[in-house]
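A quick write-up on the structure given underneath.
With one protein chain removed, the remaining protein chains of the complex are shown where they sit.
Moving on to chain A:
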Amino acid sequence: MPHLMTPLAISAYTATSALGRGLQAHADALAASCGGLVPNDFSTAPLDCWIGRVAGVEDEPLPPELAEWDCRNNRLAWIALRQDGFADAVRAARERYGSARIAVLLGTSTASIGATEEGYRRLDHGNMPADLHRPVLHTPHSLASFVAAAFELDGPCLTVATACSSSAKVFANAERMIRLGLIDAAIVGGTDSLCDSVLFGFNSLELVSPEPCRPFDAGRSGISIGEAAGFAILERIEAAKDAPLLIGYGEASDAHHMSTPHPEGLGAELALRDALARAGIEPGDVDYINLHGTASQKNDEVEAALVARTFPATTRASSTKGFTGHTLGAAGVLEAAITLLAMRERQVPANLGATTPDPLCGPQMAWRPEPAEIRIALSNSFGFGGNNACLAFARAEQRA
């Protein structure tokens, strides 16, 4: 059994997705149940599907001093880092703790592979073209090394790349390092941007829907891929008295299949139980769950059954992928931010996109937005390879 976790303060957080830049854009879209999916216009030969695209990324190169890292993924990260006063909060933390006492722990599934793809599309006599002769881009570590360099941080710097659970798991990495005194604060989060690898890759697995995704709908037809960036600063609660809290996390493996979830949701349930145990809470304490809810046949089937058999009807649950698309390695932190916003705004987001509920769904599902006092909430993130994570959050008032 895991130990009870000492809560950590989430002293700053931000998100940028198809819903817009920063928290207020997300709060407005969620309040209005207004999604951000659009017909796919990405890549040279766009597939017939819908995507969650962040407007304007291609028009905003990185500043000259960071030009080595310039690519779509790092541009998206840079846009997100400048919302909600986040960059200033990082600099203040650096001032407070010192550059070596802050870790950069970021999740991504494909990092800046879009830049590598581009290089292959316009090879120069079989070689990477000169303008992309930048080794820092052609590695999964591109995002984390960029963020560490941008803020001149030289503490631990780690990329977690466990597909769609990546930027949820980094909250766990941060908690361990802070608890053991290796660091005083962590920049956690992640970024994934649209690229051919994921659009054509998920298409090859026949998981991409031709219409906007409909999580937990009986007639759902697959995922819509989106891009997003989100970041949070975690530190000890004494450092930020009014901040919302990370109170628990769970991690577990399905041990079942590379691209299909365990049929009974075993890994998802183990991750959930791990998170509840670390947080010291029972299912009945949970007011809201932001579900993984990708709108793939299997994920939603397994997750609906898990929620239906585990939680009382007073626990409200929804997937917000109908708003943003499935943002893959960024989904963990994007949906953590949406969960924290739901607490702040006192509103359970709608399960946008579904019109005919899958009969497997229990009474917990919030098909439409609901006003609610959300004191404790969970966010689920499950990835390829049977990699599962669950995060538990609480309002500042919940601290003991």
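Here is the rule we use: contacts are C-beta pairs under 8 Å (C-beta built on N, C-alpha and C of every residue); 3 or more make two chains touch, one makes a residue touch a chain; residues count from 1.
Just so it is clear, contacts and distances are computed from a predicted model.
Name of the non-displayed chain as stated in its UniProt record, restricted to "NADH dehydrogenase subunit E", "Aspartyl/glutamyl-tRNA(Asn/Gln) amidotransferase subunit C", "Beta-ketoacyl synthase chain length factor" or "Dipeptide transport system permease protein": "Beta-ketoacyl synthase chain length factor". When you scan A:P61, A:G201, A:P283 or A:P357 for touch with the missing chain, the hit is A:G201. Residue A:L270 is the one among A:I247, A:L270 or A:A317 that touches the chain not shown. Residue-wise, the contact with the chain that is not shown comes from A:F384, picked out of A:Y97, A:W367 or A:F384. When you scan A:H256, A:K298 or A:R375 for touch with the missing chain, the hit is A:H256.
Contact between chain A and the absent chain runs through residues 2-3, 43, 45, 100, 109, 113, 116-117, 119-121, 123, 126-128, 133-136, 138-141, 144-145, 148-149, 154-163, 169, 172-173, 175-177, 179-182, 196-197, 200-206, 251-259, 266-267, 270, 383-387.
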